[in-house]
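Complex shown without one protein chain; remaining protein chains in place.
In order of appearance the chains are A, B and C, and numbering begins at 1 in each one.
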Amino acid sequence: MTGDQPSSGRERATLADHAAAVESLLIEKGLLGPDDVPEMIAGVDDELAPENGARVVARAWVDPGFRNRLLHDATAAAGELGIKGPEGRQMIALENTDEVHNVIVCTQCSCTAWPLIGLPPDWYKSPAYRARVVREARTVLSEMGLDLPPSVHIRVWDTSGDSRYVVVPQRPGGTEQFSEDELATLVSRESLIGVARAGHLLL
Amino acid sequence: MTGDQPSSGRERATLADHAAAVESLLIEKGLLGPDDVPEMIAGVDDELAPENGARVVARAWVDPGFRNRLLHDATAAAGELGIKGPEGRQMIALENTDEVHNVIVCTQCSCTAWPLIGLPPDWYKSPAYRARVVREARTVLSEMGLDLPPSVHIRVWDTSGDSRYVVVPQRPGGTEQFSEDELATLVSRESLIGVARAGHLLL
Amino acid sequence: MDGPHDLGGRTGFGAVGVEPDEPSFHQPWEAKAWALNMVAIGRLRTYNADAYRHSAERMDPNWYLRATYYERMLTGVTTLLIEYGVFTLDEIEKRAGGHVPLAAPVAAGATVPADGAVRDVGELPTFGVGDFIVVTATATPGHSRCPGYLRGHRGTVLRIYTRAYYPEWRAHSPRKRREFTYAVEFDPTELWSNGDPDQTVVVELFESYMNRIEMP
Partner (left out) sequence: MDGPHDLGGRTGFGAVGVEPDEPSFHQPWEAKAWALNMVAIGRLRTYNADAYRHSAERMDPNWYLRATYYERMLTGVTTLLIEYGVFTLDEIEKRAGGHVPLAAPVAAGATVPADGAVRDVGELPTFGVGDFIVVTATATPGHSRCPGYLRGHRGTVLRIYTRAYYPEWRAHSPRKRREFTYAVEFDPTELWSNGDPDQTVVVELFESYMNRIEMP
């Protein structure tokens, strides 16, 4: 009895057939049009993407007024750049400093600020990350390639309500001459979650 | 990464080959004789058996002095009948009454009074029993066929230390003429754990 | 509920495996599962986000830990669409051409706490920044967003958020109430004997989970 084991001995449907059957039944019952699901999926990579978060961070690095508005109300600030979408109604930006490094997790499900970070990657949704990062963040970050000095305090934010967090990483040194677009290329999805620095690729 | 998945892609050894390999290495290293394991196994069903518990319970039903000694020190009382063995150094008998019904579990491992109950059955060791019986004993017992009146208080004993419990079920009515040996046949392993009454087969 | 989803602080898990340049979806059915859940919550309004969360929480723990995120999502969507009468198990199994496993039913008692058990929450936040609180230690059998690793532990209010729907009600009944929520900061050395003193955990908590204490 482990939930997914059929008691009847009947073969389990594949997940692809299972998902297609749900869609097909909803269409048959008039609850869904045949183009609805494909259209929703087609919009994902543009609307919900870490490139959006990167644009927001780059703007904050070059525009102190925008930075202040972002830290005060990330939903409104992202809206200034036309960025919005599901899971984006109550976004909160957490700025890294020399003293404090922020990391995001959702221990109970996998809530994320989709419009700024995109749909979260598998590692963020894995039991290992969800279990471990609240308890031993420094070790987990180090395993993932981010070694923080002992003097840096780590704050782990557990997404256990309606707030959706995004980390504002520190601007890397030596980027004084970078344009805003060039700066945005330094901001990875991982740096928006807090498991990497800006300008550093993960692994 | 789920522990038992080889990262190398090498096939996992069967559990039979694995167990045989441990025994063979210990023999090769002179830590074990070739007959040791077979001899230990051969003794299990006699030394560690619910029939021992049944003898103890039947004696307690017919001999009030023995009953008192059993409730005071179950290890010593079992010893009077020649019953002893591993996991039997600190045995404690819990007597069911019209007011209180006792049930045993070991939520963290599967500790049991082996000399009186035998090696525990799979259901006792299952995550479902270990998780549920402390929280919803009445429901679990009912699902297992034991419906207790609401007036009966249930005490669930979690075997979380060195004590090893055995339940003394109530003597069934209409057994006044039974011999001690006949009474013992009414005491199942399940009734010694507290998920069945004496005289009732489980399921 | 003390289900398999409540993973914060659980031990025994290995390294976090990262896939570089991971796409939003690995398989077309994953995208479909995601879109169908969005449709059911946002357009059909068959169920809400808390009921959805709870549907995955009700999976057998062994299965939950083995399943991928989108397998859990597809399981939750299907379980809820059947529970809310949109289609039947028989229909979906016939259409899918095989067995379709579901999450377990909602537990008895999940719709509590009833009125009396939830404190009356006013229009103004009860707690202020800097207040000391202790988290309720009693677990409920239904949906909750109070992580188990905080039960009975003391924290300090860091920020006051806006009001949000109380998940214990919203997941299980048409009744709704909104409560203030707070970012509450916890010291890991109180949570775990080997907690990192140079780290804190900040958790968003509903007012019903919080009890005022005078000393930290």
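Methods note: a residue touches a chain if its C-beta (ideal position, glycine included) is under 8 Å from a C-beta of that chain, and two chains touch if they have at least 3 such contacts.
Since the model is a prediction, treat every value here as computed from it, not as a measurement.
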| item | value |
| --- | --- |
| Which displayed chains the hidden chain touches across the whole complex | A, B, C |
| Residue touching the undisplayed chain, where the options are C:Pro4, C:Gly76 or C:Pro125 | C:Pro4 |
| Chain C residues touching the omitted chain (full complex) | 1-4, 9-14, 57-62, 64-66, 104, 107-109, 112-113, 117, 137-141, 149, 151-153, 190-194 |
| Touch residues of chain B, complete complex, unshown partner | 1-6, 8, 10-26, 29, 31-32, 36-37, 40-41, 44-45, 48, 86, 90, 105, 107-110, 118-119, 121-123, 125-132, 134-138, 140, 143-144, 150, 152-163, 201-203 |
| Touching residues on chain A - with respect to the absent chain | 1-3, 127 |
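Throughout what follows, only the chains that are shown with their structure count from here on.
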| item | value |
| --- | --- |
| Overall pattern in which the protein chains touch one another (line/ring/star/complete/other) | line |
| Whole-Å separation of chain centres (CA-atom averages), chain A against chain C | 18 |
| Computed distance of Cα centres, chain B from chain A, in Å | 50 |
| Whole-Å gap separating chain B and chain C, where each centre is the average of the chain's CA atoms | 37 |
| Chain A: positions in contact with at least two other chains | 1, 128 |
| Sites on chain C at which at least two other chains make contact | 14-15, 17, 62, 65 |
